[in-house]
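Pasting a structure here, questions to come.
And now, subunit A:
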Amino acid sequence: MIFALVLIPTLAGLAAFLIRPDGPRRGLLMTTAVVQAALTVAAWIVRPAPVFGGWLALDALGLLFLGIISTLFLAAAFYAVGYLRHEEHQVERDFEEGFLFANAPEAVFTGCMLLFLASMTLVTVSQHFGLLWVAVEATTLASASLIYFHRHHRSLEAAWKYLLICSVGIALALLGTFFLAVSSAPAGEEAMPLLLGDLVRHAREFHAPWLKAAFLLLLVGYGTKMGLAPMHTWLPDAHSESPSVVSALLSGAVLNCAFLGILRAFQVCAAAGLAEFAQELLVGFGLFSMAVAAVFIFGQNDYKRMLAYSSVEHMGILALGVGLGGVATFGAMFHAINHSLTKAMLFLVAGNILAAYRTKISANVRGVARVLPVSGALWIAGFLAITGSPPFGAFLSEFTILRGALEQHRATVAVAYLALLAVIFIGMATPVLRMAQGEAVNAPQDRGGREARLSVVPAMALGAVVLLLGLWIPQGLTNVLQEAARALSKGF
Partner candidate 1 sequence: MTMQPATLIPPLLALALAPLLLGVINRTKAVFAGRRGQPLLQTYFDIWKLLHRGAVYSRTTTWVFRAGPVVGLACALVATALVPLGGVAAPLWFPGDLFLLVYLLAVMRFFTVLAALDTGSSFEGMGASREVWFSALAEPALLLALVAVARPTGSVSLSQILAGLTADQWVHAGIGFALVVGALIIVLLAENARIPVDDPNTHLELTMIHEVMVLDHSGPDFAFILYGAALKLWVLGAVLVGVMLPVHTGSAWLDMLVALAGMLGLAVIVGIVESSMARLRLLRVPQLLVSASALAVLALILAMR
Partner candidate 2 sequence: MSVDSILILVALTNLMLLAYSRLGASIRVTAAQGILLGLLPLVASPHAGWHAALIAVGSMALKGVVFPRLMFRALREAKVQREIEPFVGYNVSLLIGVAALAVSIWIGQQLPVPGATISSLVVPVAMFSILVGLFLIISRKKAVNQVLGFLVLENGVYTFGVGLIQHTSLLVELGVLLDVFVAVFVMGIIIFHISREFDHIDTDALSSLKD
């Protein structure tokens, strides 16, 4: 079953490169997404057995992130089909600078999207650090061409930065992986195979300085991909220049994949008794990322970039939650779900706004609620959800992390956390509410309040889930979240 999870999207992706007509290819995209989601649900009900000598297995953490990825991809696939129908095949005019550009061939786009799904799935099921690295790098490569879908100089710049910065960061993570192997051979013995379970079991005997260096390198390496400040510089560019559906996947799924890499390293550190060392680093990076995001969100006039910086903020919150430990770890795990779903929904809605208004400058967008009633409502709901307002899920998870900070008597951290959240709330509220309200001044075509179904239903579904999670968490989910949090606090 684990094989099927990885192989189906891989084969479908390769097939998508070859299928000529658009209809069947789009059908393939949707079918694969549905099959993947169904398999994921099955994996949640009955945990599949490890395969391939324990290299591929689903533990609670993997299951959690796999769930996020499959849900997002399901929504994104349907949205993408609507998006591709809308995007013309001929040359288009750029709405910022007025030059003409073409899009990448649709087959390449679909194929890369499916391979992207395959590589992300591989990240969640990898129990071997080397394989994990291979999979994370593969996500970078598959998504680089997605960012360069619109063939013009800005997206080219974004794709180049993304590819170069993330590849360099991930090369450091590979070095960290090697350090980990060295630390596992304390007295001139042979290094162990880097299987998570084995490493966690023997972590106490590891060579501490090398293990610390390994964690640092893995944190910086995967942290680059995750978008932790100050290694986040590729993130706003990539998110603002790629098609909105890709932004949604990047923000909601890829960042989490990289986070999973850090969590795996954290598990080994925790088992080796170095949890405090790792936690201090995570708290530091977390708060710094939140602060940087707060600075850049304020006065940000590009709404897609604003959402991108919000992702930096939330990655900071996740790192902070794990760094605080205790109940905050549970909160961080829950927050990963909330953030991913909400952010994906916001990016999908941003795509609708962009398609209607043809500008990314928030000051030029007015009256979304009138022109696009559904998207307008979702835009405001998404804003409330992402800033942690009740009754959405993010409120619960952010509050749990705050509780964790207070239970540990870390008042400074708690105060900084609350202050940054408040600043970001204000920073985001101004442009978002301005965009939603008022008279529509320069919406080019009034569609009489009608919106294409494929462009709003995925976002609505994601929003509904986030709202539901704020009101009621299913027992099955709680169990997995608790198991994941336990794995992080004890290392297994």
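Selection criteria: all candidates are chains of the complex that A comes from, given by their letters.
By definition in this document, a contact is a pair of C-beta atoms (placed from the backbone, for glycine too) under 8 Å apart; a residue touches a chain by one contact, two chains touch by 3 or more; residues count from 1.
Bear in mind that the values here come from a model prediction, so they are computed numbers and not experimental data.
Engineer: So which of these touches subunit A in the complex, 1 or 2?
Structural biologist: 2
Engineer: Enumerate the contact residues on subunit A facing candidate 2 in the complex.
Structural biologist: Residue list for subunit A touching candidate 2: 128, 130-131, 133-134, 137-138, 140-141, 144-145, 148, 151-154, 156-161, 163-164, 167-168, 171, 174-175, 178, 181-183, 185-191, 193, 207, 209-210, 213, 236-237, 240-241, 296, 300, 305.
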